[in-house]
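As you look at this complex, bear in mind that one protein chain is not there, while each of the others sits in place.
Letters A and B name the chains as they come in the text, with residue numbers starting at 1 for each one.
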Amino acid sequence: MATETEVIPEILAQFDETRSSLIPILQEIQNKYRYLPQPMLRQVAQKLDVSLSDVYHVATFYNCFSLEPVGRNLVQVCLGTACHVRGAPKVLDRLLTDLKLPEPGTTADMEFTVRTVRCIGCCGLAPVVRVNDNTHPNMSQAKVKGMLKKYYGKPVAREEVAQ
Amino acid sequence: MPKLRINGISVEVEPGTTVLEAIRFLGLPIPTLCHDDGLRDIGACRLCVVEVSMAASGRTRLLSACTLPAQDGMDVRTNSVTVQRARKLLLELYVATCPQSKTIQDLASEYGVRQVRYDAHKEQCIQCGLCVRVCEQQMMAGAIGFAGRGHHRRVSRPFDITSDKCRQCGACIYVCPVCELRCQASTATTTLCSGCLNFAPVCFQSYDDAMCFLEPCHACELTGPIRNDVPVKLRAGKTKAFSS
Partner (left out) sequence: MPRLNSIEELDKLRAQCVAGKDNDAQRPCLTVCAGSGCSAAGAEDLLTALRKAVEKAGMKDQIDVKSTGCHGFCERGPVMLVWPEGTFYNRVTASSAADVVASVCNGHKPVEKLLYKDPVSGKQCLTEEEVPFYARQTRVLFANNGRIDPKQVTDYLLVGGYAAVAKVLGGMTADGVVETVTKSGLRGRGGAGFPTGVKWSLCRKNGKPNGHGDVTRYIICNADEGDPGAFMDRSLLEGNPHSVIEGMIIGAFALGAKQGFVYVRAEYPLAVKHLQVALQQAEELGLLGDNILGSGMSFRIRLVQGAGAFVCGEETALIASIEGRVGEPHPRPPYPVEKGLFGKPTVINNVKTWASVGHIINRGAEWYSAIGTEKSKGTMVFSLVGKINNTGLVEVPMGITLHEMIYDIGGGIPNGRSLKAVQIGGPSGGCIPADLVDLPIDYEQLTKAGSMMGSGGMVVMDDSTCMVDVARYFMEFLEEESCGQCFPCRQGTQEMKGILTRICEGRGKEEDLDTLQDLGWLMRETSLCGLGQTAANPVLTTLRYFRNEYLAHIRDEVCPAKVCKKLIVYEINPTMCDGCGACVKVCAGTAILGEKDHAHKIDQAKCTKCGACMEVCKPKAVLVS
């Protein structure tokens, strides 16, 4: 959970104070804090002279943005056509069952956030699940438990995406 | 000056005129839901679609007249068989979405909708965006906007908190074509404009017949109106005057 309410000046300094910087700025904040804290969005709206309603719409429109903090490990299940045809929905169901989630979301212990994604682009290796920066090819229901074990409680190696 | 034909009638218009404006100029009937003369058109409701063909290609398409700039050589039909079918199917879907809206019911019966094959959704909003646009473009406040995408899209206050930009003008309620933008102002968190919480309901202070097309909102029931002489119109035109 971000304790800062101010977007660090380093982020804002990278961009022009124009409307077209809105999405890259939100992406920076999302990358750094793993979600978009409300006070920061207000500050961005003010800085770019964009209405808060507009900023809120952008923040709720795109899949990459989250207004709620996400779990330590982001699990993305690809539900693209190739993955679907090769059994991805069953992998998703198994994942949700094992993590006791009624639908894609964050576990109570904040360890995992499960999201569906439409096509990571590794269709030759369907079904595919991405956890953090690791891509797991040829998934099946039987492999889910083993895959989750690799991440539970383990430190997360995260690559900073350079802009 | 673009010269185009609408239902066989030739008309020359100023550059930048939309086909809808040209149609209205000729006095031809055309339904709209999300259009307002004082607001920028977005082509959301699709009810104003007309059949358009460009002289060159000869193929026709249905395009929303409100967003279509009139061009030289355009041939427009406002009531072709295709247009009629489109309107009927659209209105069938509108009735299923907002069955309690009188505006939509009237349109549906005007354009011959005889069956509704979908389950009623009883939604309160058709997302025409008039409320959002009037707040932003006429009131210069931008206190409400859309949020989400696709079937999650809704009209919303940022973070579901009434913005300090809202001046409680009531324009959003006034301009709503399905008259469904009700606030449930019994609690501070569900109020849209908070006017009634200040014991000064904007509805019947300024707009006698805009609000309360249906039940009076809870605020009126709980707090009572300021002006006892102004009747509050209920559903189906019945009026009821509160006594203090």
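As a working rule, contacts are C-beta pairs under 8 Å (C-beta built on N, C-alpha and C of every residue); 3 or more make two chains touch, one makes a residue touch a chain.
As the structure is a prediction and not an experimental result, all values here were calculated from the model.
> For the chain that's not shown, point to the residue among A:I8, A:C64 or A:V156 touching it.
A:C64
> Decide which residue listed in A:A82, A:L101 or A:M147 touches the omitted chain of the complex.
A:A82
> One chain isn't shown here. Among B:A44, B:V76, B:A141 or B:V178, which residue touches it?
Selected residue, touching the omitted chain: B:A44.
> For the chain that got dropped from the picture, name the residues of chain A it touches.
Touch set of chain A with respect to the missing chain: 18-24, 26-27, 48, 50, 54, 57-58, 61-65, 78-87, 90, 93-94, 97, 117-126, 128, 133, 135-137, 140-142, 161-162.
> List the chain B residues touching the unshown chain?
Residues touching the hidden chain, for chain B, are 42-46, 49, 61-64, 67-69, 71, 82, 85-86, 89-90, 93-94, 96-97, 117-119, 126-127, 146, 148-153.
The rule is simple: only the chains that are shown with their structure count from here on.
> Please report how many Å separate the Cα centroid of chain A from that of chain B, as a whole number.
36
> For the complex, give me every residue of chain A touching chain B.
38, 51-57, 60-62, 67
> Mind listing the chain B positions that touch chain A in their complex?
Answer in residue numbers: 132, 136, 142-149, 156-159, 163, 165.
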